[in-house]
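All remarks here apply to the structure that follows.
Every protein chain but one is kept in place in this view of the complex.
Should a chain be cited, it is by its letter among A, B and C, assigned in written order, with residues numbered from 1 in that chain.
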Amino acid sequence: MSEFPHKPTRRTVLKTGVAGVAAGAATVAAPMFFMRNAWAQEFCNMPTGGSVTLGFNVPQTGAYADEGADELRAYQLAVKHLNGEGDGGMINTMKPTMLKGNGVLGKKVEFVTGDTQTKSDAARASAKRMIEKDGAIMITGGSSSGVAIAVQSLCQDTGVIFMAGLTHSNDTTGKDKRRYGFRHFFNAYMSGLALGPVLESAMGKDRRAYHLTADYTWGWTQEESIKNTTEGLGWETVEAVRTPLGAGDFSQYLTPVLNSGADVLILNHYGKDMVNSLTQAVQFGMRDKQVNGKQFEVVVPLYSRLMAQGAGENIKGILGTTNWHWSLQDDGSKAFVKSFGQEYGFPPSQAAQTCYTQTLLYANACETAGTFAPPAVIGALEGFEFDGMGNGQTLYRAADHQCFKKVLVVAGNENPTSQFDLLQVVEEVPREQVTYNPSIFGGELGSADAKAC
Amino acid sequence: MDAILLQILNGLDKGGAYALIALGLTLVFGTLGVVNFAHGAIFMLGAFCAVSINALLKLEQVVLDPTQTTAWGTPLEIRTPYIESWLGEWGTLLIQYSVPISILFAIPVMLLIGLVMERGLIQFFYKRPHADQILVTFGLAIILQEIIKEIFGANPIPQSAPPLVAGSVSITETIVYPYWRIVYLFFSLTLISGVFAFLRFTTFGMVVRAGMQDRETVGLLGINIERRFTIVFGVATVVAGLAGVMYTPILPPDYHMGMDFLVLSFVVVVVGGMGSLGGAVSAGFLLGILQSFASMNEVNSILPGIDQIIIYLVAVVILLVRPRGLMGRKGVMED
Amino acid sequence: MFGISKINDIMLLVAFAAIILAGPIILEPIGASYPDLLQKFAIFGIFAIGFNILFGLTGYLSFGHAAFLGVGSYAAVWSFKLLSMNAIPAIAIAVVLSGLFALAIGYVSLRRAGIYFSILTLAFAQMSYNLAYSVLTPITNGETGLRVLRTDPRYLDVMFGADVGAAQPTTNFFGIEMTGWPGFYFCGIVLIAAFAFSIVIFRSPFGMTLRAIKSNQNRMGYTGFNSRPYLMSAFIISGMYAGLAGSLLAVTDPLAGAERMQWTASGEVVLMTILGGAGTLLGPVLGAGIIKYFENIFSAFNESVLNSLFEFMPEDVRHVVVEVAGLFVGDGWHLTLGVLFMIVVIFLPGGLMEGAMRVLRIKHSPKVTNIGKSPQRDIVGEGAIEENLDDRVRTAPARSKPTG
Partner (left out) sequence: MNNAVLSIHDVHKSFAGLHALSNINLDIRESESHAIIGPNGAGKSTLLNVCVGRLAPTRGTVLFDGTELTGKHPFEINQLGVARVFQTPEIFEDLTVIENVMIPMFSRRDRSFGLNIHSRFDEQTEIQSESVQVLADLGLGDHLAHLTNSLSRGDKRRLELAMCLVQHPKLLLLDEPTAGMARADTNATIELLKRIKATGITIVIIEHDMHVVFSLADRITVLAGGTIIAQGTPDEIKGNPKVVEAYLGEETV
């Protein structure tokens, strides 16, 4: 029927399967036999027509819905640019590039969308729909690490490339890395490495830190990474307290901080939790306090503009890291902000930038490889070195599929000139400083073999 | 010692919110016999009253400045709230005091919402079993929540406390507490006493209390108990709504905050005793304080994760050893 | 006299089986014919059937059934990790464990009835979820979810000489991989079996006793029944159904996340059951299908899909229509769900099955006034309770009426 524009590409297969049921009555083995033969493609969802379908899997409901909406905007923009519509955005600044603005490998780019609900189950169900029903050749998106890891391992199993969206946990390209999964976004470990020197110069070597950590995987990896860094500086960790996800009111975790002798509060929270804990920490007067003869400081290792909006004035002057910010003045960033801003009327978020870039990088890898076959595309992405995408010279490291690029240390803007001008770049930490040895996290990539899905 | 004192303060604060929501829930249950799963959503609507007023006050006049451009090439917009350009500093002051102003606005709005809800939906469910009431109000909660999300987005929207009571006060050398939280605590105590006084000292309240004891008899006296109960529903809505308004500076509101509070406040009602006003209030404060204590490092190191389940654990224990709740009347829902 | 016979039930079951197995063709026109969604239909159908055995028959509204689903999933994944990638031990362990879990929770929760029971189950489920998400991470792998790794021991597989650790393992049923269409047929057949068992329960004296408990628990006491073990059995059976569904989730996709234990997930199965019609046989399966369809298909409608859908309209009209429709699909699918749900609770407490009976104008089907209070037993046969009774009564050996 016409209302479902992306017809299943394997109608015939279905019919064979169902005919099998009809004919073979109760036996189950028969249809499966037929199906397996019918599915013998070269690789999963090989595009056969004049178009190629990408799957954009973002949170549309739940706490990260706004972030998901921004990601989706970026994806739509990327598709436009790939198909040669609009001003081309970062296609013009990317180097080296094989993209010509005529689709990918001459095929028009189409897309399907899905709702991850920020739940692993829902995200996998949605990704499976894209793979099984809509014939997506690549899945991208996600706004939390749990989801990214869950979808990434699904993609490994089905042989579909996954270009992770916003995911900051070390695990995504650490112990849970996969051959079919790629991450452009930075991670908690890099946040720690980047923050270290800045914290040192801003707060000195003699500090006592108190961590509040969201009690789940991402929170723990970030806590560990930041602790490593700060303890390396000579800071003392007074306490690291786990807070339940979605606690709402954090007062019972904040009051002990004040009398613990700590003079730095590190909030390993994200999203709503971060908005709440930071707002409340400021209300408790933490930013006006003097402890141990020093100004009490709050640090939020991972920042995003949407969170900054949620926390309002409370973020002023608070340090953190971010993957990218729209106020950067390199050609790539300027080009991207320009086309995004003209399209939607406001600047893109870091989530939008990473999603846009990932889409372009995938398309470029296909062009480079000359095929959509995942093993070749993976080969083209691994070790790919590029520039002009807003993050300076960037390397997609082959060993763990993590992008290495500069990390921005930012602080809440004291005098914002507009409602979007919330963060201010304090330092652009060079790539060399945040590069680490891939072996520290373990994990294995697995095989790149093509699979018939 | 200070730590304990602070945790009691935290608990009272949290408890204030629980108690205000639970008060309405239990009032509605005691009078109308309705289990209202949309009560959390009402709390959320109250919070968004504050957001709306703030947004209205901040309605901006946009002037394009052709000499400056944005990063994407359009002329820079210079935004000033209309109210500031009309009233100058007074306008700024109004924006800063948007939360207290919202209270004035929220009372009629929430009352209206309550009456519409009761007349439009709840009244048809008086005779239906609790399960039906739970389900229909649960559906309503989803709808209200999605409408708010459609209008305001999913991201929390911060509201600031008026400058007069922003920041924190030092009670002693080591006890520093946010001004607004103290205001909130007093506010909730006042509101609770207001509701109690209303029920105790007005004839209206007396009829309502009598109706809670024995609906049939009061009905037999020729008093139109139904109409009064409609107003009671409105009062419960206003109480939850005001709790929502006042909570915005503490917790930047988002569309889902109602659901987060709903389950907790239900537990509070059950622990206090279904239909018992005093029970709801005392259980609210009690659970708030217990939750605060359970979150202390000293406690958590002995019983890891206890802070995440303490409220539910208390509910389970109470329901088993004293099914009518702390202050519930004997025989009410005691099966 | 009961308006329904064994033959009716067998016919119902056969028709049901035929529809399930032919699902891939039947659902093709509405775009739902792909393995993952059909697997979900089957799995959540089982979940809802099980929930209905508790809620539909006894009227006890549990808000914590997702906990059993979660336990089933975790148990199954652990079986994959420690024993074998074969689905059978995983399912068996999951069903047993969730049954035990239901025994423990039921023992406590069933001491209370009504809304107290609901709150107790809710409290238990929330505790399970909170713990699974954080403190129990060594068992549940927290936020990321428990997954099968290449390096897991799998003692049973090793014993039977499988080459463990060579490649990323996949779940199987004696060699048949449990993904894609085979996965669906496997779940479908389990669903048919689960449905058959629910017919057995519904038609058995046990099932009738459960209905009687719902109808008047007080009278049950004066009739010599101890309600507690009946309720307990219903609770455990329904928990085991949930565990079965959870294990199938893991079989088709070996990852168990904590979110599936959240109370909103419990709310979802309540929605499914009521939407379809609590207390009916087919209703829960229907409800599960509709909600999963919404979740997966409606949520994927974006503006471009809508535009092409309403292409036949003139530009301006289309713009408005797309704008309005956009509120209810894509990121607004929760709104549609809420609206649909309220409509059902308010106007059609018997769920869609009651609606179907009204449309089909089955005679004497009494109007359902409360959820779950449906005197109608099912669309097939029992809807016409009063139809063929008169003949039977006449043949019954009636003595003269004593009331002269």
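Observations
Here, a residue touches a chain if its C-beta (ideal position, glycine included) is under 8 Å from a C-beta of that chain, and two chains touch if they have at least 3 such contacts.
It should be emphasised that the depicted structure is a prediction, and the values quoted were computed from it without experimental measurement.
Considering the complete complex, the chain that is not shown touches C.
Touch with the chain omitted from the figure is made, among C:Gln168, C:Ser233 or C:Ser304, by C:Ser233. If you put the hidden chain back, the residue from C:Leu21, C:Leu37, C:Leu110 or C:Ala212 that touches it is C:Ala212. When you scan C:Arg203, C:Arg260, C:Lys292 or C:His334 for touch with the missing chain, the hit is C:Arg203.
Checked against the hidden chain, the listed residues C:Pro29, C:Pro153 or C:Gly221 yield one contact partner: C:Gly221. Counting over the whole complex, subunit C has residues 1-6, 200-201, 203-209, 211-212, 214-216, 218-226, 229-230, 233, 366, 373, 375, 385-386, 389, 392-393, 396-399, 401-404 touching the chain that is not drawn.
Simple rule for what comes next: only the chains that are shown with their structure count from here on.
The geometric centre of subunit B is 34 Å away from that of subunit C, both derived from CA atoms.
Shared interface positions of subunit C, defined as residues touching 2 or more other chains, are 130, 134-135, 334.
Touching of two or more other chains is recorded for residues 61, 65, 215, 242, 244 of subunit A. Note for the complex: subunit C touches subunit A at residues 21-22, 24-25, 28-31, 33-37, 40, 130, 133-135, 137, 141-145, 147, 150, 167-168, 170, 176, 179-182, 185-186, 189, 249, 253, 255, 257, 259-260, 295-297, 299-300, 302, 304-305, 308-309, 330-331, 333-334. By the touch criterion stated above, subunit C contacts subunit B in their complex at residues 59, 61, 108, 111-116, 118-120, 122-124, 126-127, 130-131, 134-136, 263-264, 267, 270, 274, 327, 332, 334-335, 337-339, 341-342, 345-346, 349, 369-373.
Contacts from subunit A toward subunit C in the complex involve residues 1-5, 8, 11, 14-15, 17-18, 21-22, 28-29, 31-32, 35, 39, 60-61, 65, 68-69, 72, 112-115, 119-122, 124-126, 128-129, 132-133, 144-146, 149-150, 153-154, 156-157, 171, 176, 215-218, 242, 244-245, 444, 446-447, 453.
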